[in-house]
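Left out: one protein chain. Kept in place: all the others.
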Amino acid sequence: MGLRTADEYRASLRDGRTLWYRGKRVDDILAEPDLRVAVDNAAVDFEMTHDDAHRGLAVATDPVTGAEYHALYALPGSPDDLLRRSRLIEIGSLLCGTILSVKDVGSDALLGLLSVLEGPGLERARAYFTRVAAEDLVLAVAQTDVKGDRAKAPHEQPDPDHYLRIVHETADGIVVRGAKAHTTFGANCDEFLVLPTRAMKDDDAPWAVSFAVPANTRGLSLYISSYSSGEHHPWDRPISSRHKMLETLTVFDDVFVPWEHVFLARDTRLAGPLALAFVDFHRFTAVSYKLPLLDALVGAAAEIARMNGVVTAGHIREKLTQLVIYAETVRSLTESAARRGKQDSRGICRPDSMTTNLAKYTFATGFHDAIRIVQECAGGLLVTGPGGEDWDAPEVRPVLEKYFKASAPAADRLAMMKMIADLTVGDFGGYQSVLAVHAEGSIEAEKMQILREYDGARATRRARWLARLDEHPE
Amino acid sequence: MGLRTADEYRASLRDGRTLWYRGKRVDDILAEPDLRVAVDNAAVDFEMTHDDAHRGLAVATDPVTGAEYHALYALPGSPDDLLRRSRLIEIGSLLCGTILSVKDVGSDALLGLLSVLEGPGLERARAYFTRVAAEDLVLAVAQTDVKGDRAKAPHEQPDPDHYLRIVHETADGIVVRGAKAHTTFGANCDEFLVLPTRAMKDDDAPWAVSFAVPANTRGLSLYISSYSSGEHHPWDRPISSRHKMLETLTVFDDVFVPWEHVFLARDTRLAGPLALAFVDFHRFTAVSYKLPLLDALVGAAAEIARMNGVVTAGHIREKLTQLVIYAETVRSLTESAARRGKQDSRGICRPDSMTTNLAKYTFATGFHDAIRIVQECAGGLLVTGPGGEDWDAPEVRPVLEKYFKASAPAADRLAMMKMIADLTVGDFGGYQSVLAVHAEGSIEAEKMQILREYDGARATRRARWLARLDEHPE
Amino acid sequence: MGLRTADEYRASLRDGRTLWYRGKRVDDILAEPDLRVAVDNAAVDFEMTHDDAHRGLAVATDPVTGAEYHALYALPGSPDDLLRRSRLIEIGSLLCGTILSVKDVGSDALLGLLSVLEGPGLERARAYFTRVAAEDLVLAVAQTDVKGDRAKAPHEQPDPDHYLRIVHETADGIVVRGAKAHTTFGANCDEFLVLPTRAMKDDDAPWAVSFAVPANTRGLSLYISSYSSGEHHPWDRPISSRHKMLETLTVFDDVFVPWEHVFLARDTRLAGPLALAFVDFHRFTAVSYKLPLLDALVGAAAEIARMNGVVTAGHIREKLTQLVIYAETVRSLTESAARRGKQDSRGICRPDSMTTNLAKYTFATGFHDAIRIVQECAGGLLVTGPGGEDWDAPEVRPVLEKYFKASAPAADRLAMMKMIADLTVGDFGGYQSVLAVHAEGSIEAEKMQILREYDGARATRRARWLARLDEHPE
Partner (left out) sequence: MGLRTADEYRASLRDGRTLWYRGKRVDDILAEPDLRVAVDNAAVDFEMTHDDAHRGLAVATDPVTGAEYHALYALPGSPDDLLRRSRLIEIGSLLCGTILSVKDVGSDALLGLLSVLEGPGLERARAYFTRVAAEDLVLAVAQTDVKGDRAKAPHEQPDPDHYLRIVHETADGIVVRGAKAHTTFGANCDEFLVLPTRAMKDDDAPWAVSFAVPANTRGLSLYISSYSSGEHHPWDRPISSRHKMLETLTVFDDVFVPWEHVFLARDTRLAGPLALAFVDFHRFTAVSYKLPLLDALVGAAAEIARMNGVVTAGHIREKLTQLVIYAETVRSLTESAARRGKQDSRGICRPDSMTTNLAKYTFATGFHDAIRIVQECAGGLLVTGPGGEDWDAPEVRPVLEKYFKASAPAADRLAMMKMIADLTVGDFGGYQSVLAVHAEGSIEAEKMQILREYDGARATRRARWLARLDEHPE
């Protein structure tokens, strides 16, 4: 117990879980090079708690017992706590090459559970939370159902398994069936935390379910996405050759869950609030972990423009300004979401929902345009340039050094070019662009939430006063 | 001394100042209906300090003497002070029908002087500041020179008077000549505070000048803009028939200024910093006072959509969401600019320049589109509907009541329609749209300032680390 | 008969019609200065047919009888005819100061009638069309009903008069009641042509009605909008002091229409197609008559930038480029709409609906942003500068000439500034901005029509072929 090391984490993954990758069963995730990259990237989160440079941020101490646990598993009680949490997520993302660090999502889900649940479910969730923190576990959050016909509610689906559901219930626990799509960290977590994906009506009771199970639970099969499979030369992909996330199609084939780990069962009333509470914390995490990505876009555009020798051109300055405006608006809105956070009656400070969604929306709708600008600054060499094997070849490198020198040596310029290519073209770039519009909720979901959470009373009052329809402006 | 009443303020304007309006000399500003509207609007600022509903916000008390003065003349020492200042400016703007209240700009300029000046200039500015607060004066800030050929520095202008300049200097003071364009409150202030409009080079010494003079100073002529002259039916223009600002072309024809009121003379080094310090405070004021305007746009769009009976249509909800995103992004950035403010060595807390400009830029570039959305929600009736004289006519009103009823009575719907028309079409709407892009600095100036103030080191470091060009990410 | 002179047109307006303006009955439209401006502007259309510079474009000749009539009343049979029609509308708009010339709308409606009607209605419409051309009449098109509750169909309205309807029918004709909103040229037309405003269902039969009546018909009352009333100094408003359109609330209080002039009665099936056919021609007219306005924005921005001395600045060139892109995209799409026009079985060539709506949409959604750019190029003087009375005053003008000189004399610069102010701020500017989003159909209506008329088969086929779901790409 206590803070595990990276190697302890790695070892724990050899637990017999049912993994499928590229059409085959995988016995040892550590032995498969593609998957090993993701495990090693996830290990960063454990290294941070043992590294003096990051311990201060990453480790929390129980004031009573003195026990240390990961700071993501500390309950935020104030806006300042949220700012610290945001900073930790930001640094974790930086060290993970601009992607989520492995405990982010699970901690968001736990905060959601603790904010919304009631009665025995809440008791179990609190106990579970304590154990996760004490044992320093990694959770994958399985929320998004495969959904089948989007126009129909769970109970209306032709195939009832298109939303995960309780098929059976006993004195000891429940049996569930169904599948969750794109579960991040599904292959390399310790346990799965399952949440409902949407608000539900009375008829949807069997689908209103939340629970936790270990990754090697019988009946649980993990189909890892093969997106971006294959090894890549580190010179070509300086980020993604070292940093990677795995998503799974997570199939529950009559999986048994003991009551101890069932947090919600058939209580349709709480399905929506639980989904939403997770989402508020998770979108706040989203905009926090995107900050290094945004910084990288600004910095990359400025550096490559300098290396190309065009940094003082008027149109380049305009482009850099647009990138700064984009990145800093997201950063400022993220800060505001924390500062406007309010403590609930259970002592948990939730980031302001409207502002969080505003930050996320601003990030998501501006990302593709930002990519365009960075690509404009970099040049066509992003997709027509030499590769790592060329650079390594003694007969080729001198040619590249001569002809790709500009206002910086070819080595530096091509290194920056490759980083930009990794971020904006190729598998990892495409991954980032789809994450921008779909991960942690779609743009449409964010807009709905902004309008729902917006307090329109002040605006209406002021408009009516100016129209001389009301007496008082405030 | 102390807080003046609105009537004391009004009376003080009858001081023999040289006013021109619509081609003629004006002897009594209070007797000219167009101008009287602006004076009465300015009086709101005085009423606030005598009105229990607003005294708490609008009045500051000297902790030593117990003397009361206008809270805009309290030095902000912390982010919280800036938030309070922002709130005061916001409420003042609301009561003034979405425009500046009359002491805003002067207080910005005073804060600029106290932040930047040195030596005797600083001493004089401090004494002046004390007197302005004690006597509860209204200052107009004359900054923007008429500029002549924009491609040339002041000393290169064919007509040297195209930037205001020192033409003569004596033991008692200086004599200045030139003209300042669009001086807000130029007609109804107590005194003019003159600032340089830009950074200057050594050769521009005679143009590096800052001072204060009373409005009735000999040689000072005030040509009031005739924009939006003429009386208007209050039903047609529910805001602008009661709320108005006056701008002047402010001509200094060899005006003498005693040294006591000269803050800067020939010190080109401080011209730029002084212009900029004012601008930072003033743009913070700008985004604060625009908040009621933005609320009014959101509220008006929602109300008129409701009254038209279309508020639940999908495209209307999309439009309202876009307005909310716009308004709330500006509000959030304004808050951030305050919260990130830093106290300087003189104890003055200046709003963060980058964030302030980001807020202002967001406001300025989004305004016209927001107007478009509001107009889309309202309908063509904005410019094809009946007028106040129609509404007043007993033979016509029943026709209007019958045919302009929708999901609200015609009276309410037309009142809201007229308010929107006042804000978005007609003289006042056009005024608002030009203010959005030019007042308190142009969009280009804001972009330059964003890029200049942006701390790019973090971005560059992160980009280079991700490109494997640097060892450490932070 | 034949082509009337401007004075004949003016004289014909003294026909006893029931006009209301600013709450009062108007006996002689020519005697009311505000209204006279609009009449004189409308007279331009008559002057064109008698002016050698424009006769070639504006006059058509009957190949059989040799009779001359207005070219807008010639049936377009080919894309080239549509291009000529577009050119005529463009020149008319230029001469009318960027607004519609007076026969445009009526001719669009007549083309709509001839395209869609059937049986006796078509016969009557053809006879009516022949008479309108022969007598050189001006028609106002009364289409948009006041609509009441937008969520309800005509027959569901609490007040059945909220859509114009047949209240009674006899052997001689029909009796109609209701009101049409914002009828352009309603005050100064010869006759009204009434069209249904939307598609209708079976229950809406009494509301499916189209007919024509003279302006002085008993029971017809015309309430002229007072928007932008009052005289204005021509120096301040160089365009709108000479060019103006009038809109009316057009009230039919049990108006009798003989069958001869009834084109549609109770045939709900044709209501939608008739509305749409008019709209296609009318939106094509819209984008044609907007071209001089767009040219004026580009030219004005370039001229004022030159006069201000900033035309070579990088950001100004960027702004001008954006304006050119906007204006030329609309122009090119308008051309395409004509060139893609197809002749129907009746020999009438209708502009391509998808392309017409694309042009209109591009115009409408880009207008406010274009205004912003023009205002950015012009400067704050748009709303803070001197007025015509200042310019006329011998004591004031020299001051203005000295201080508003820049890279052009003050006289030229202020003239251009006033033109820009007239187009973009003040009543006329606001009028233009609301027309952009509402006249000739809303942006939402244009989007719906684009999607409806888009031929998606090619796109689907190509996508499926690329996805290897279909065998053949074309």
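We just call them A, B and C in the order they show up, numbering each chain from 1.
Here is the rule we go by: a residue touches a chain if its C-beta (ideal position, glycine included) is under 8 Å from a C-beta of that chain, and two chains touch if they have at least 3 such contacts.
Treat the numbers as computed from the prediction; the structure is a model and nothing was measured.
Peer 1: Given the contact definition stated above, which residue among A:V175, A:L249 or A:A411 touches the chain not shown here?
Peer 2: A:L249
Peer 1: For the chain not shown, which residue from C:T362, C:S407 or C:T424 touches it across the whole complex?
Peer 2: Among C:T362, C:S407 or C:T424, only C:T362 touches the chain that is not shown.
Peer 1: Specify the residue from the set A:D28, A:D51, A:E118 or A:D159 that touches the hidden chain.
Peer 2: Going through A:D28, A:D51, A:E118 or A:D159 one by one, A:D159 is the residue touching the chain not shown.
Peer 1: Looking at the full complex, which residue from C:E303, C:E389 or C:D427 touches the chain that isn't shown here?
Peer 2: Looking across C:E303, C:E389 or C:D427, the contact with the absent chain belongs to C:E303.
Peer 1: Thinking of the whole complex, not just what is shown, which of A:D62, A:E123 or A:E444 touches the missing chain?
Peer 2: Per the contact definition at the top, the residue touching the missing chain is A:E444.
Peer 1: State which residues belonging to chain B touch the missing partner chain.
Peer 2: Residues of chain B in contact with the hidden chain: 314-315, 318.
Peer 1: In the whole complex, what residues of chain C lie against the chain that is missing from view?
Peer 2: Where chain C meets the chain not shown: residues 91, 94-95, 97-98, 234, 238-239, 292, 295-296, 298-300, 302-303, 317-318, 320-321, 324-325, 327-329, 332-333, 335-336, 339, 354-355, 358, 361-362, 412, 415-416, 418-419, 423, 447, 450-451, 454, 456, 458-464, 466-469, 473-474.
Peer 1: I need the residue numbers on chain A that touch the omitted chain, in ascending order.
Peer 2: Residues of chain A in touch with the missing chain: 20, 22-24, 144, 146-151, 159, 161-162, 179, 181-182, 221, 223, 225-230, 236, 247, 249, 251, 308-310, 312, 315, 365, 367-369, 371-372, 375-376, 379-393, 396, 399-400, 402-407, 421, 424-427, 429-431, 433-439, 442-444.
The criterion applied here is as follows: only the chains that are shown with their structure count from here on.
Peer 1: Centroid from C-alpha atoms only, then distance chain A to chain C, rounded to Å. What do you get?
Peer 2: 52
Peer 1: Whole-Å distance, chain B centre to chain C centre, using C-alpha means?
Peer 2: Averaging C-alpha atoms per chain gives centres 38 Å apart.
Peer 1: Roughly how far is chain A from chain B, going centre to centre by Cα mean, in whole Å?
Peer 2: Averaging C-alpha atoms per chain gives centres 43 Å apart.
Peer 1: Enumerate the residues of chain C that touch no fewer than two other chains.
Peer 2: Expected reply: 315.
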